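Next up is a structure, given as structure tokens.
The complex appears here minus one protein chain, its other protein chains still in place.
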Amino acid sequence: MTHRNPNNIFIQGAISPSQIGKDIAAHQGKTRIGGHSIFLGQVRADEMQGQTVRAIEYTAYEAMALDKMHQIREAIFSKYSLVCLHVYHSLGIVASGEICLFVFSSSVHRKDAIMATEEIVNNIKSSLPIWGKEIFTNDEYQWKK
Amino acid sequence: MTHRNPNNIFIQGAISPSQIGKDIAAHQGKTRIGGHSIFLGQVRADEMQGQTVRAIEYTAYEAMALDKMHQIREAIFSKYSLVCLHVYHSLGIVASGEICLFVFSSSVHRKDAIMATEEIVNNIKSSLPIWGKEIFTNDEYQWKK
Amino acid sequence: MSVLEVLVFGQLTDSIGKDRIHFSYVQDTELFRKALNESFPGLRDKTFLLAVNQELVLKKKILKPGDTLALLPPFSGG
Partner (left out) sequence: MSVLEVLVFGQLTDSIGKDRIHFSYVQDTELFRKALNESFPGLRDKTFLLAVNQELVLKKKILKPGDTLALLPPFSGG
């Protein structure tokens, strides 16, 4: 299994659903794949103290996050039999209802992709130095917990 | 058995990636959702006895499958906290590399959607009366196991 | 005329050559399996479940005239 170079996972702003559709379509030539497991994180319009979250602004320690993501990829590829793996995380403003995280694992048999995606999402949340600032409709904010 | 108007999960031919993108986009107004978990089944170009699978032709006992799918949905909604759940399965010819199964669960917190999708996929494979006929490049076939 | 409608699926359509047949009424699913094997000896070494009116039947079940049976080889959807 060849490992890819650590790609930049960060994109500015929301991840577009039509791009997700295109990324799925781009895998139709890989006819060893039997299953894709996708996780999408979407910004919730949570209500707190009478205010509603209208967006989350993401910042990251980018160099450290990419290095850590590379380690996560290596560990996942050595643990599961994957054909490919793509991860995208937003930076900057993502409005409520928009997508901020896209994890996309593909494998010959479904189990590997399903388990890989779940584990990667958990690792991203616990281990990547990324912070979300919840911005309310009145432009006040609080740091996401 | 009361008929509770189960939704039709079946679509003729392959499931298109651009439609998947549109289905994802259609959830951006549901701002309670924090995570989507998607599984896609893709037809593999498996090689057997010197032949390559060029397509799978799916048939089903449709009425029974829809009734069973309705039971699966009810059980999943009572077990997990989901905002919504969509399932599509192809009937007829799906070429290698194309998508034949689309399971799409959405929840406030990611765990529910992830566990629901995995369980639904397992249930679909084990419990729905659907059969795949693997058609080789020389037009011979074998029934999928 | 009392009949049972029988739907045939998957690889069993190859064994039987049709996807729908009619059988004279018999009283229960065990008698039905016996009659089916007599009519289609090629089914003897096949694994399949029966459904009666869309419900899987794992034990002996009494049949009514007009019931719809289905012959269900192992599922392979997804």
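Letters A, B and C mark the chains in the order given here, with residues in each chain numbered from 1 onward.
Please note the rule applied: contacts are C-beta pairs under 8 Å (C-beta built on N, C-alpha and C of every residue); 3 or more make two chains touch, one makes a residue touch a chain.
Just so you know, these numbers come straight off a predicted model, no measurement behind them.
Counting contacts over the entire complex, the absent chain touches A. Touch with the chain that is not drawn comes from one residue among A:20, A:101, A:116 or A:135, which is A:101. Residue A:89 is the one among A:36, A:73 or A:89 that touches the chain not shown. Touching residues on subunit A toward the chain that is not drawn are 41, 58-61, 63-64, 67, 89, 100-101, 121, 124-132, 143-145.
The criterion applied here is as follows: only the chains that are shown with their structure count from here on.
Put simply, the chain closest to the centre of the protein, by Cα centroids, is B.
We define each chain's centre as the mean of its Cα atoms; on that basis subunit A and subunit C are separated by 49 Å. Rounded to whole angstrom units, the spacing between the C-alpha centres of subunit A and subunit B is 23.
Counting only residues that touch two or more partner chains, subunit A has none.
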